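Take this structure first; my questions come after.
A protein chain is absent from this complex, but the other protein chains hold their places.
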């Protein structure tokens, strides 16, 4: 594993993925590697506004000649993300990464993984899918969003799933594309049909993660959830991001997470 | 005179003038006009950093088809100016203008004006020169700077001066270009040689303005000085920019100025 | 959805809850082209003293992180000039005007009020007992509950118009100060004034401001001001409050209302954007519409403590 560093990077590409979401690829001459599920703390804009960095999951890492490209996918929501959106290629950025623990990508020989993403929860899940595809490990990929326009990067997701014969399941709350309803319901239907998974790996909004944790408990499915608590530092020193575990401990999700085994979390996560 | 407005403009051009100074030309579809010596309050960057707008003298106004171009010249010094420097064409900017009173450009028939600029005091003086040149009014143009590299836009200044047979006098503190020493000394030499001016119009650092005010008092030369007090609002309501007049009153320089008749200012300006 | 923006500070009805703060909007007309005073809930005049005051030497303002420090020293044209030069046009525009009153001694407050009592078109008095800039000035009144009660009572006796007392965030005991003002007869409390602060020019080894200490305002102090409004509202739920400190957006205004303010004032934001109060009114209306608030008064004190 590569040590975390505070990298000064430059924007290589900034493209829109949807009316509200966009991709930022930054380039660094430094060696860099990350595990899907790890994240970066990004200084969004010069000066003091916003004051704190924002956490973004790493969506991919690629070598490009002398430099390493690191990909992020961001939804424009507030101060930080709107600053990022306005960056042009060449703009400088500080990025502390890789942080956190990441998903468990190994599976017992031949066993299948279920990768589940909701909305802007896609980046770590897509990163995991592409890593698994490259390794020839089987998985199904479940992508959910409120509406068709918010299903991001579907072609890349399809290619990753296809690489090892996995299914790409799309679901939208409004039924405008793929199956209608929540993506966790789509997963439940597969389980009902008898499909078996070694483990589910998921990232998305809290209600989705809760639904998945419930499903996992009911069906005795192992599940790893990537949580997004508000973060102050991303490195375990502010204690602003703690998550309650089943044993009552409050642990910093930036350090012990952001990925947690669903069964380790306090009961309210699967209540 | 056109009413002040809070204009949302876009950067049309951003070019370097020297290692530290640059030109920004912004475009607005609104009608706009200004008198040399007037200024704009510019919101330098989104968000709260920096909090207050910065005052910049208007360096020129030109019509370009459907839009009006407004020119500023800025020296990179701190938070605000460095944000401006990093703007790319197309970037949005808010600009409250025109503000303040401006220079008196009319002269009694045929009488000559002395236009004096020090360093980044050039913009309002160059604007005045170009207006006078267009009107066929005679003037000499004195440009001073610490060193040759900080003499800005000399060709444009030369063209303006040449247009009505005026002299362009360059002076640098280190003698690297033009006459060696302060620009006010260059003016004093012309006065010594018997050249007569109806009035001097000046903008530059305070020590230069003080030297000019002294010279004006000693030689009974009328002089208008464009002052640069730190400004909070630019529109007369914060009282952060007051200037002491000879009669003891403290008046907001953004409203009653920024251009003041040297003889109206408190004695310390010409002491 | 149509939103009712009318509110009231005690008996004084306002068309909307957004006022321009004292010292940041001149005498009400300086920015009339960009922000017509009659469109605001009210305008509060620059602090007026019986006679003109020159104020402090320069520099008087300095920017800080998301804030600014000022030590203007209460420069003003005096109550007489205000009544003659500004008030007539404010009246003819039907602007709601609150006069911010400042005095170096109790008698001076009374002098200002007495002069104003001769005029129509003044909706309220706001006593500035909290300006941290003039050492011989208002600061003692605002920091000593007994003194403040006496001052308020004397001013109360001098007018039947609404009387607001503007509290200092630097008072040793904010709630005690608030109680004292109410005991003296204040109809409403404005909070907060600026926070005592210092900026240093490290290269020169001097304070940046000629006065040394000044008052911090702007977004930096908003979380402090909100806390204080809430504390006073909780202690004195019946007392109308006017919230102020770093209001920049309609959402900020809504936050102050929720914390217990009946209206807000906008100060430093006007320096950044002269029409800020108009934008804030529009944003507040949008906020209400988006959150099913038909009457802005539903927000007042509506904070649900956890």
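A, B and C are the chain letters, set down in written order, and residue numbers restart from 1 in every chain.
The rule is short, and it goes like this: a residue touches a chain if its C-beta (ideal position, glycine included) is under 8 Å from a C-beta of that chain, and two chains touch if they have at least 3 such contacts.
Nothing here was measured: the structure is a model prediction, and the numbers come from that model.
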The chain left out of view makes contact with A, B, C
Hidden partner chain, touching residue among C:81, C:224 or C:275:
C:224
Just name the one of C:12, C:197, C:278 or C:296 that touches the chain not displayed here.
C:197
Would you write out the residues of subunit A that touch the absent chain, in ascending order?
3-6, 43, 48-53, 94, 96, 229-230, 232-233, 235-240, 242, 248-250
Which parts of subunit C are in contact with the chain that was left out?
64-67, 69, 172-173, 195-200, 202-203, 205-207, 210-213, 216, 218-224, 226-227, 230, 246, 251, 254-255, 258-259, 287, 291, 302-306
Give me the subunit B residues in contact with the hidden chain, please.
48-49
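The definition used in the following text is that only the chains that are shown with their structure count from here on.
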Per contact tally, chains sharing the most pairs are B-C
So what's the Cα centroid distance for subunit A and subunit C, whole Å?
47
Could you tell me the distance, in whole angstrom, between the mean C-alpha positions of subunit B and subunit C?
36
Expressed in whole Å, how far the mean CA point of subunit A lies from that of subunit B is 53
Could you list which residues of subunit B touch at least two other chains?
48-50
Multi-chain contacts in subunit C: which residues touch at least two other chains?
65-66
